[in-house]
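Certain chains of the assembly are absent from this excerpt, and the rest are unmoved.
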Amino acid sequence: MGMPEVVFGERKTPAQVAGIFKRLAKHGKNVLATRATKEQFTAVKKGVRGVKYEVAAQAIVLRRDRRLYGKGVIAVVSAGTSDIPVAEEAVVTAELMGNQVERIYDVGVAGIHRLLAHQKTLSRARVVIVCAGMEGALPSVVGGLIGAPVIAVPTSVGYGAAFQGLAALLGMMNSCASNVSVVNIDNGFGAGYVASLINRL
Amino acid sequence: MGMPEVVFGERKTPAQVAGIFKRLAKHGKNVLATRATKEQFTAVKKGVRGVKYEVAAQAIVLRRDRRLYGKGVIAVVSAGTSDIPVAEEAVVTAELMGNQVERIYDVGVAGIHRLLAHQKTLSRARVVIVCAGMEGALPSVVGGLIGAPVIAVPTSVGYGAAFQGLAALLGMMNSCASNVSVVNIDNGFGAGYVASLINRL
Amino acid sequence: MGMPEVVFGERKTPAQVAGIFKRLAKHGKNVLATRATKEQFTAVKKGVRGVKYEVAAQAIVLRRDRRLYGKGVIAVVSAGTSDIPVAEEAVVTAELMGNQVERIYDVGVAGIHRLLAHQKTLSRARVVIVCAGMEGALPSVVGGLIGAPVIAVPTSVGYGAAFQGLAALLGMMNSCASNVSVVNIDNGFGAGYVASLINRL
Amino acid sequence: MGMPEVVFGERKTPAQVAGIFKRLAKHGKNVLATRATKEQFTAVKKGVRGVKYEVAAQAIVLRRDRRLYGKGVIAVVSAGTSDIPVAEEAVVTAELMGNQVERIYDVGVAGIHRLLAHQKTLSRARVVIVCAGMEGALPSVVGGLIGAPVIAVPTSVGYGAAFQGLAALLGMMNSCASNVSVVNIDNGFGAGYVASLINRL
């Protein structure tokens, strides 16, 4: 109950996304298109009422069921401004699945005191999503500060030896904090989904 | 509450493990030594009463607190017999953290009906841990069968293009099931830990 | 007998493809241009009668010999909708080489029951081609369900840790089903070709 | 019918292999233990009558069913002397599955005329298995000489930039011969198995 219908927008034409979205919308559930462009949104809007485009998350959202299914708060933490699109995809997903979400952005590990200022919010969260590119160190630090499960999302942010998120991915897989598990590079949706499942328990 | 003290046994001498274990044992909590050898156990046993060696999990366990902290059952699924040590490390960790655990072993994807025979048990679980080496395909299949969160553990089982678990790791990172998150190769402990946190919610 | 002439269209100009196609067409056999664009087709059409463009497969086809050389049915299975172009390339190749083909599409491992619904068709096939990106798990599952040889085609579908098909390739190389062999990433043609050879035996 | 029971010997104790072998032997079929040591053989021999150790293939074999299931000959080709253990694993597997096998060994591509001398044998084969390490070029050459399906087995033979078979694996995946498909590094068993399935058609 409360599970959204989802379509992955990348490498689909506006017409394809619009077609799939319309079909999914018939099920009466919330519908989400991730990695969606404005062009795709324009196409979807013509056939489905009430859809909204979330610019920061690059997502098309149709929200019908607004009940809260999550029992606590999901905190979404991100390291740099370039990680925000991924973080926002997680936020949109979690909200659409009926969760209260708190954003803690721009708290990269090179400025640890900015992160520590949010410790109270972090401690109150039932699940925490952490998005970071480059060295991907943030989930370990967050994981050490709290007892709740942490879902880490490596992002493709960075250049050179970042290798499109590989450095962050490997970093997170090797996290020295025991409460961290990891989803695919840039997979904000997956993180939001897993966190939502956990928050319903 | 109910969090164990933990020591990683690999590349430590029996004397080192015994020393650390004894010190940790003073805190009055459950104590766990992972990747531990029989020699390390023999050394630990001399200084600490009530310790047990879990052969299959290669773990030394001191269990004092036997309360149940987990609210449901954690299912631990493994693909082949060679994955069992990793799976058992997850089992031992989860049990020591106060969870009821059900084992579903030897259900690799090439014999999908063996897995399907356990569908009821899987559906009852509140969290599922899935350990698999080689192509690492099992978490996707399990993830598709149930609605609960799945913690995937790639194992270093395999040869040739398995590249010590890299193939399984990449496979699991790309899982087409949205409820899957991943821990490090052979990290049964981490999976058991994360699953325990989730099961307490 | 019944072997087509083949040209690989990628990175060739329409004029180049048209020139080669025309030359090959003189041999009187079936001719196939893979990875071909509509522009290439337009150029080919001017010089060769009876050619057809297969949109889904991105292939230009000249079919003269319509005899059946294959002794049974080749099933072509694909995981997600994005894998279909590769699957269709296999279909077109197999058909042009004189085989009966059955498509089983959109049966990714995260929805195993959709695949199981086709078990009868699969069991009747003499050879099975399985196309999958992301974790590349489908060939193992299919391989376990049937006794026939399985040709696995990793596709470059996915993002992040999919690494343009590397994850799927490694997964398939490590398949725990013994009846699986693998061709190059996105090589639908190769799979169709090998399957056709086998089906003639 | 005629499918053997198989156990993978690597990293198992003699006692474990002996136990599994004995259990499998009860089914009345042919039994094969691959990657088996002499110590494992000694242990198996105590509990099962009629077993044989194939030194070159590092395999323990129990052959009861000696019928021919394959309709033609399977040729097993190998590049250098170091590739022979993998080739022999393929031979033993194919023979145990009821096939006639012809060996064509020591025909690496740097001495192309040695290979060409066997062209007649190659052309008579219904399926060809080609084992090669280092640059893994042999399957392409063999594939170009014949019309039958070729199963390529990269071996971990080589040093330096061979990277334990990775160079050969990549080479074979990119074969310019269309009749080649590939199994895992050193997977002689898999090649023998797939070839046997094909030869029964």
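Read from first to last, the chains carry the letters A, B, C and D; within each, the first residue is number 1.
Note that contacts are C-beta pairs under 8 Å (C-beta built on N, C-alpha and C of every residue); 3 or more make two chains touch, one makes a residue touch a chain.
Remember, predicted model here, so these are calculated numbers, not experimental data.
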Whole-complex copies, counting every chain including the 4 in place
8
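In this text, only the chains that are shown with their structure count from here on.
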Roughly how far is chain C from chain D, centre to centre by C-alpha average, rounded to an integer in Å?
27
Distance between chain centroids, defined by C-alpha means - chain A, chain C (Å)
35
When centres are defined as mean Cα positions, the distance from chain A to chain D in whole Å is 47
Touching at least two other chains at once: which residues of chain D meet that condition?
169, 184-185
Complex contact set, residues of chain D against chain C
3, 6, 71, 126, 147-149, 151, 169, 173-175, 178-185, 189-191, 193-194, 197-199, 201
Residues of chain C touching chain A in their complex?
82, 159-162
In the complex of these two chains, what residues of chain B are touching chain C?
79-80, 108-112, 116, 133-137, 140-141, 143-145, 158, 160-163, 166-168, 170-177
